[in-house]
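Quick one: this structure, given as structure tokens, is what I'll be asking you about.
Missing here: one protein chain of the complex. Every other protein chain is in place.
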Amino acid sequence: MTYVVFGLFGILTLGGGILVVTSRNLVRAAASLVLSFFGIAGLYVLLEAGFMAAAQILIYIGAIAILIIFAVMLTQRVAAGNRVAMNSQWPWALLVSALTFALLVYIINIVWPLGIRAENVPVLAADPTRGLGMALVDWGQYVLPFEVASILLLGAMVGSIFIAREQHDD
Amino acid sequence: MVPLSWYLITSALLFCIGLYGVFARRNAVAVLMSIELMLNAVNLNLVAFWRFQTPTRPVGLAFAVFVLVVAAAEAAVGLALILSIYRQRKHIVVEDLDLLKL
Amino acid sequence: MLQDYVLIGLLFVVASALPISAIVFGSILGPRKPNRIKNDTYECGMETMGPTWVQFKVQYYIFALVFVIFDIEMVLLFPIAAAFDVLPIYAVVEAAIFILILAAALAYAWKKDALEWF
Partner (left out) sequence: MDSFEIANLFYSIGQVWTEWLTNLGLSPEWLSFTNKAMGAVLLTALPVMIVCVTIMGERKIIGRFQDRLGPNRVGPCGVLQTIPDIFKLLTKEIITPTKVDKVMYNLAPMLSVVSVILIWAVIPLASNVVGVDLEIGALYFVAVSSFGTLAVLMAGWSSNNKYALISAFRGVAQLVSYEVPLVLTLLIPVLLAGTMRLNGIVEAQAQGWYVLLAPISMLIFFISSTAEVGRSPFDLLEADSEIVAGFNIEYSGMRFAMFFLGEFIHAFTFCGVIATLFFGGWRGPFVDQAPALGFLYFLIKMFAIYFVHIWIRITMPRLRIDHMLNLSWKFLIPLSLVNLVVMSLAAKLVQTPAMDATLWQLLPRWGILLGTNMVMIAGTFMILGTVSRRERHKQEAARVLEPVASGIQG
């Protein structure tokens, strides 16, 4: 049963991904991106990371996807459906990605052999989300990256507002 | 449970799809979307490793959350740059953006 | 843990079955006499002029952008709020610093008139 659900979400993720890189209509591509994100959220649920799944939906689908759709609409002059989507080097790109994939599969197969079924998976901590919350503000753990994250967000916001703003003369 | 390697393969495949998109798409927004796919693949890896290797400590989760932060910052700044370029040059075809070559 | 989400999955299926069946019923019961005018885009009886996918102003993007930043912040705060009862006081202060840095970002956006609707 879990395998069926895994397959479903896997197909959603990968199918969405393939549509993203192939579809000519950029809004369609963004919609497929949402599909792909949703698939990933499903995979997180299967990994018992409910917090990550919710964060995935909230941030990627609820915020980043909308940002991307806005950007698409702001940069598309006419419904640019019939322009060429790929550049001239796409066969090379395909080759490179295929080789990368082969390499990754090779490595994964060495360390975590594909045929082996998951036996005795370790048990989850009682409440991982609370654990994460404690770790984020713990001196010994992630408090520095946590505060740096807020500075990064501050920087990103200041920078992108500065860049994106239309220059008003007044 | 589904074994770890399956998640890793899914994630690797997604990463390679994203890689292909980054190399092959002409539109800058599409390139950015492909980058988001790659970041997602990384995150999937992190969460899968967390679940199978260190489920009692929130290491993987914390890293995945920080990847989320970086992804959001990247999307915001990247798209702002694209908008700004679009305003100046009226197109966002990546291979024609060779300002530095002149 | 995984069992919890079974119900949500089922609810998703049932909840999507509701609008699907309603629309299917509606299309069975309702009349179907399409014509060119009726199927045209509705713009108060006027002919559609120019391309429909018009361009929009950048202001929309800026709102979405500030939202993305705040969204991330809130997601980071949720696990901390959930663990609030066991946190020491300095941890709360750290979270407060985190919030204040983001408030500075909001103040910047405000100062630069990025939040104005022109």
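Annotations
Per-chain numbering from 1; labels A, B and C assigned in written order.
Methods note: contacts are C-beta pairs under 8 Å (C-beta built on N, C-alpha and C of every residue); 3 or more make two chains touch, one makes a residue touch a chain.
Keep in mind that what you see is a predicted model, and the values were worked out from it rather than measured.
Though it is not drawn, the left-out chain touches A, C in the full complex. Residues of chain C in touch with the missing chain: 1, 3-8, 10-16, 18-20, 22-23, 25-27, 29-34, 36, 38-44, 48, 52-54, 56, 60, 63-64, 66-67, 70-71, 74-75, 77-78, 81-87, 89, 92-93, 95-96, 99-100, 102-103, 106, 110, 115-118.
Residues touching the missing chain, restricted to chain A, are 27-28, 31, 34, 50-51, 53-55, 57-58, 61-63, 65-66, 69-70, 73, 127, 129 (touch as defined at the top).
FYI, only the chains that are shown with their structure count from here on.
Chain contact topology: the protein chains form a complete graph, every chain touching every other one.
Here the chain pair with the top count of touching C-beta pairs is A-B.
The greatest centre-to-centre distance from chain B, using averaged C-alpha positions, is reached by C. Taking each chain's centre as the mean of its C-alpha atoms, chain B lies 21 Å from chain C. Rounded to a whole number, the gap between the C-alpha centres of chain A and chain B is 6 angstrom.
The multi-chain contact residues of chain A, meaning those touching 2 or more other chains, are 2, 46, 48, 51, 55, 59, 63-64, 67, 71, 74, 77, 124, 131-132, 136, 149, 153, 156-157, 160-161, 164, 166.
Of all residues in chain B, those that touch two or more other chains are 65, 68-69, 72-73, 75-76, 79-80, 83.
Per the touch definition, chain B reaches chain A in the complex via residues 1-10, 12-21, 23-27, 29-30, 32-34, 36-37, 40, 43-44, 47-48, 50-53, 55-58, 61-62, 64-66, 68-77, 79-84, 86-87, 90, 92, 94-95.
The touching residues of chain C, counted against chain B in their complex, run 58, 61, 65, 68-69, 71-72, 75-76. By the touch criterion stated above, chain B contacts chain C in their complex at residues 65, 68-69, 72-73, 75-76, 79-80, 83.
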